[in-house]
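Heads up, one of the protein chains got dropped from this complex, but the rest are sitting where they should.
This part shows subunit A:
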Amino acid sequence: MTVSTTVSAAPWLEQKEQQPLVQIRGVTKKYGEVTAVDNVDLDIYKGELFCLLGGSGCGKSTLLRMLAGFEDLNAGTITIDGVDMADVPAYERPTNMMFQSYALFPHMTVEKNVAFGLEQDHVPKFDLADRVHDILKLVELEDFKKRKPKQLSGGQRQRVALARALVKRPKLLLLDEPLAALDKKLRKQTQFELANIQDKVGVTFIVVTHDQEEAMTLSSRMAVMDAGRFKQIGTPTEIYEFPESRFVADFIGSANIFEGRVTEDGADHVRVETEFCEVFVDHGHSVKVGSKIWVALRPEKIRLEKSDEVAEGPNQTSAIIDDVGYLGETSIYKVRLPNDEVFDVTMPNQSRPTHATQRLTWEDKVKISWDPSSAMLLHS
């Protein structure tokens, strides 16, 4: 498996000749001494659902607010649909934003909130009523149109905010933590709903989130941000399976990261020497023999079996179970390697353990191993 064999609905690959909908070039934002966004470049294509993922204070919201026109740029340019946004005020941009707090007008009914944007454009009355009705139908809030925001639940308010932002059919919809205020169950349900709605209306979405699971579920492409810079941009699969740095490998999902030294660099394979075993990777990587490198292994990609023998050969080592966490669908094992490093290994509980002896438990001697395709090599 290589990076280039991605799914077909990938406008960033197909439309390379076309102009991206959003072009961000060298954009920098400083608040006094603090650089919130540091010289970033990004292209977003029409129809994408793009996620900006990062911890708090990484600059993702600032970037979104610059797209909306709420923040000035210290340097760089933002172009939307070929138009430089430098002198375009927020109220004239072809973007609409869904706020984290929803920012619904408390003195207006649901209907009035949704109609507000259309009224600014002087949409004729009959057309306006139709469009408000259609969008409220899409978010299933027709019965609530006479209510005030205070009389709605959190999930309903979230949908009003979405309807209000969508009704103007913007070229670009900006969503700031759209699901953060919902409880966990509703959030999971709404993730798919949001993706479906995006699919239906065909508007380009840029979603800011700190929740990696949300970003993985929603996005067609995502950018991982840290300290005002992009750490990696790619599809969820690319980012999860081919992280470029320890930061990304650790931020998205969990990873066992350890150091090694490259001993062999072939066109279709790489060998890395580590403290406890040799790591063999069955695809090429641009590395230098003798250089220091980091290897990351996802806990679910490691096999675990009971074994008293000393494991020898590449991609395997003996270990002892230090701790077991039973999570229901999976179990998480903390295994101690010969060099005292501790790895996380998760295994699905596919069958009920019928015998106590079948179960892996504390102090069991085990062998861990992984496929040659599983180890991820990281340069930084």
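Methods note: a residue touches a chain if its C-beta (ideal position, glycine included) is under 8 Å from a C-beta of that chain, and two chains touch if they have at least 3 such contacts; residues count from 1.
We adopt the following convention: contacts and distances are computed from a predicted model.
S.K.: The chain that is not shown, which UniProt protein name from "Sulfite reductase [NADPH] flavoprotein alpha-component", "Lipoprotein", "Putrescine transport system permease protein PotH" or "Heme exporter protein B" does it carry?
M.R.: From the choices "Sulfite reductase [NADPH] flavoprotein alpha-component", "Lipoprotein", "Putrescine transport system permease protein PotH" or "Heme exporter protein B", the unshown chain carries the UniProt name "Putrescine transport system permease protein PotH".
S.K.: May I ask which residue of A:Ala103, A:Ala181 or A:Met347 touches the chain that does not appear here?
M.R.: Checking the options A:Ala103, A:Ala181 or A:Met347, the one contacting the hidden chain is A:Ala103.
S.K.: Given that one chain is not shown, which residue among A:Val22, A:Ala68, A:Leu194 or A:Ile321 touches it?
M.R.: A:Ala68
S.K.: Touching the left-out chain: which of A:Ala90, A:Val289, A:Val310 or A:Val342?
M.R.: A:Ala90
S.K.: Given that one chain is not shown, which residue among A:Arg164, A:Arg187 or A:Lys367 touches it?
M.R.: A:Arg164
S.K.: For subunit A, enumerate the residues touching the unshown chain of the complex.
M.R.: Spelled out for subunit A, the touching residues are 68-70, 89-93, 95-97, 99, 101, 103-107, 116-117, 120-121, 148, 150, 164-165, 168.
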